[in-house]
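The complex appears here minus one protein chain, its other protein chains still in place.
Labels run A, B and C following the written order; every chain starts at residue 1.
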Amino acid sequence: MPTDNGNATYLDAVGLALEHEMDADPDVFIIGEDVGQFGGAFKVTKGFLEKFGARRVVDTPIAETGFTGLAAGAALVGLRPVVEFQFADFISCAFDPIVNVLARHHFRTGDPMPVTMRAPFGARLRAGPTHSQSVESYFAHVPGLKIVMPGTPEDAAGLLISSIRDNNPVLYLENKYLYRRLRASGPIPLEPIPLGQAKVVREGTDITLVTYSAGVSQGLEVAAELDKEGVSVEVVDLRTLVPLDVETIVASVKKTSRAVVLHEAALRMGYGAEITAVIQSECFWHLDQPVARIAAKNTPTPTSPPLEDAVVPQPAEIAQVLRKVATA
Amino acid sequence: MPTDNGNATYLDAVGLALEHEMDADPDVFIIGEDVGQFGGAFKVTKGFLEKFGARRVVDTPIAETGFTGLAAGAALVGLRPVVEFQFADFISCAFDPIVNVLARHHFRTGDPMPVTMRAPFGARLRAGPTHSQSVESYFAHVPGLKIVMPGTPEDAAGLLISSIRDNNPVLYLENKYLYRRLRASGPIPLEPIPLGQAKVVREGTDITLVTYSAGVSQGLEVAAELDKEGVSVEVVDLRTLVPLDVETIVASVKKTSRAVVLHEAALRMGYGAEITAVIQSECFWHLDQPVARIAAKNTPTPTSPPLEDAVVPQPAEIAQVLRKVATA
Amino acid sequence: MPTTRKKANAPAPAPPSERDPALLRRIYETMVLTRAVEDRMVAMYKGGDLLGSLYTGHWHEAISVGAAAALRPDDYLAPIHRDLGAHLWRGMEPWQVMASFMGKATSPTGGRDGTLHYGRLDLNIYNLPSHIPANYPVAIGMGFAAKYRGEDRVSLAFCGDGSTSRADWHESLNIASVLKLPCVFVVENNQFAYSTPLQLQSASENFAIKAVAYGMPGVKVDGTDALAVYDATAEAVARARAGDGPSLIEAVTMRMHGHAEHDPADYVPREMLEEWSKKDPVELFERTLLEAGVLDDAAVKSVRGQARQHAIDARKKAMADPMPDPTTVEVGVYAD
Partner (left out) sequence: MPTTRKKANAPAPAPPSERDPALLRRIYETMVLTRAVEDRMVAMYKGGDLLGSLYTGHWHEAISVGAAAALRPDDYLAPIHRDLGAHLWRGMEPWQVMASFMGKATSPTGGRDGTLHYGRLDLNIYNLPSHIPANYPVAIGMGFAAKYRGEDRVSLAFCGDGSTSRADWHESLNIASVLKLPCVFVVENNQFAYSTPLQLQSASENFAIKAVAYGMPGVKVDGTDALAVYDATAEAVARARAGDGPSLIEAVTMRMHGHAEHDPADYVPREMLEEWSKKDPVELFERTLLEAGVLDDAAVKSVRGQARQHAIDARKKAMADPMPDPTTVEVGVYAD
């Protein structure tokens, strides 16, 4: 089992929160490929089989459509399934049940649908076009789904607890690049963090950077650099994409009058499009510059390092765009 | 077979273009559920089986994943499949092969992937949450796919011809509400209309309405009404969502200084988000008002008429928003 | 072939005279009511009372009622668009079904969904979306929950012949068998999937034999014989309850109407319809019960009369019911 030694990784935090909820609620179970004896492809559920048994730690055949629909049926009659997709790329195989069964069911019937779907996503691991996808845009248009994308170990824990306790289908996306790279400073509070609340993770006066997931640590590093140049960047961590905390974004942009959106997903119809549309409509008269979007290029994610680095946003590019928008 | 009597419907136009391409190229075939003897759920391929035979008009088992992947394999070795989804809602079952096989293959390998996917989509037929979806947003984020959404019978024909001749996977979305409601004025030219070219379908000076598919006829009707009030609306029909004709949009908005985007899909992460983000970035200094988005509410599409009408954009709402933005 | 072997070994079914007459009567009454309500709805469709098209289950009555009758009320049910009988068996009100096809505020979904999407979870019935067979993965999930909780509830899912071609069907049967879930899978083979005949849908000898691919028993029964369906289901249910895992049942019948009422179905050979018209499941069961002395002509007359009146009253109520209030349409996209 994961242990909190005071500097738990992002990966540990996910495991700690999941264990906490399985301890707290006998209706919570984890289902997916190789989650049992193997402890999951990234080892999030290492030790869970021994502790909770095969009844609550369920290894399935390779059948994303089937086990996602299974989770929906189990949730309908009172359980709280946590589904693990081995890689977020494979959630494409469950797109149909997620969109047509899980997301629509409550609106259609009034029945609750408490299913949490965990998926490790993202690039920068040289894993190539079908092992590196950011999948939030595939689902952000779908009414009835919530989308959670933590950027820190602390949020990973608190938001997973809230996701599991939520009565709606929640897509909980874990940035696999952060798994062993981010560490908590101090013990992880195993308390729920409400969904739908963004957080100003750095105060600033010149420009607002709206981001989420890996963009948060990336953005904070760049902001620290720009500070030395005298550019004061306020960093807003969305934490939850759906529902979107419009108030926090708008308050920050009205203060700074300039906004940049950053994500690792491709630009076209990345979630930055929605955020930009909201900002320009809510803050139009306060904006000194157009909202800028920093995102991956509109290509699949290549495998080879020089290619992948050219596609995914790099600190230099982020700094340059922030500098340009802040000082224009 | 469809015949062009000088006032062909939107439905006839699709059939005429498909027949034209099957006449012109022996490598073009149509595959889907009930497309043969039955002529398809909406009768687009009525008579095709008799004319082209079972070799080129292929009825399949109910297996969207399988026959979409089949089309990819056939295209890889030189054929030009046209896949019919019985309803666009069911394309969710082919999301995986579309995103991970069809869309990425050329980037990965350099091989062509000429697959056209036809799907009748949209609301206003009292068909409910899983028979009325607008699916463009599920796919607009995916690099490697083209998305075509004609709003007139003439465009339906010309754009289908270009889609079939294109060497990339093309999602060709037919608004089933228009099938028998829109008629051509005069014979349908069976000439290709280039993908990626928007069209100013009505010139105006006060405000730009950017729309596509059913929004075009809807927008033109409202524009005619507003003209009587002295509000001059320029209507831009995108025709192709991906690739997006940014130039035409920007030229119009720079002229009118005001823009409204209209689509039948739900608001959040509807394609209006991308269009709005592009306009505010390219036309920021020309805009007199924030770009407004008119879209369906963020709910599934309800079945009951009073509910569906409350969710899907109605002429009165469109007129009111245009009036407000144009005169603010 | 396991399926034939299985049938060969099966004990001779008990004659109607040796069965619980109250149960037989209730099965009969529900089948008659199902037919009466659907005939009424066909008239309503033609009369323009309904919103969209109408899906009916003529010649499916013995399957939907016979299978539902072999379950306990607390067992889970995942029916499709041919299974009005299963809903009625569980206590669904005919006027609610009509209200669904009319988009009325009083439909189980309050008009948010409509047509065939009226399943009530309070009756342990799943309300499926349009995608077929999306009810299969959900059904194994309900069975999973029963096993998870140590309950002896069973989950039964219906689907059509065409639905066996899809992802959901395969992945569900495979998972259910590997996890030994208490599930019963019923394939209603009505010879067509929309316009697609069997030979364009599957090349296997039949549908029951597909059970071999999942290591579960499969049996093929006459879907126009309510008792044959009841017995096969009862056997599969007993197996599931005992913790021995899922079973597959193929029930053979004919789709006597179009795919839906808008479909003239001229792709169906006329002779086929004539042949099958002789096998009306309701009439067959009626005759069986008359011969067994469970019913007499008077009883038949009153059951049929009551069913007819029930359908008429249901229409009256549904017609009079209000349409939903649009002002709250955005409420309830998310659960609290």
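We adopt the following convention: a contact is a pair of C-beta atoms (placed from the backbone, for glycine too) under 8 Å apart; a residue touches a chain by one contact, two chains touch by 3 or more.
For clarity, every value in this text was computed on a predicted model and none was experimentally measured.
> In the whole complex, not just what's shown, which of B:106, B:124 or B:297 touches the removed chain?
The missing chain is touched by B:106.
> If the hidden chain were put back, which of B:47, B:66 or B:305 would touch it?
Looking across B:47, B:66 or B:305, the contact with the absent chain belongs to B:66.
> If the hidden chain were put back, which of A:125, A:200 or A:246 would touch it?
That would be A:125, which touches the missing chain.
> Using the definition of touch stated at the top, determine which of C:42, C:212, C:300 or C:323 touches the missing chain.
Of all options in C:42, C:212, C:300 or C:323, contact with the hidden chain holds for C:212.
> Since one chain has been left out of the picture, which residues of chain A touch it in the full complex?
Missing-chain contacts on chain A: residues 33-34, 36-38, 41, 59-66, 87, 89-90, 92-93, 125-131, 297-300, 302-307, 309-311.
> In the complete complex, which positions of chain C touch the hidden chain?
Touch with the absent chain occurs at residues 165-167, 169-171, 174-175, 177-178, 199-205, 209-210, 212-216, 245.
> For chain B, enumerate the residues touching the unshown chain of the complex.
On the side of chain B, residues 29, 55-56, 58, 60-61, 63, 65-79, 81, 96-97, 100-101, 104-113, 143-144, 146, 167-168, 243 touch the unshown chain.
Here is the rule we use: only the chains that are shown with their structure count from here on.
> Please state, in steps, how far chain B lies from chain A along the shortest route of touching chains.
When the steps are counted carefully, the minimum from chain A to chain B is 1.
> Whole-Å distance, chain A centre to chain B centre, using C-alpha means?
Here the centre of chain B sits 31 Å away from the centre of chain A.
> Quick check: how many Å separate the C-alpha centres of chain B and chain C?
37
> Would you give the residues of chain C that are in contact with at least 2 other chains, written as numbers and ranges?
Those would be 109, 112-113, 117, 129-131, 167, 333.
> By the touch rule stated above, which residues of chain A touch at least two different other chains?
In chain A, 96, 100, 104, 107-108, 143-144 touch at least two other chains.
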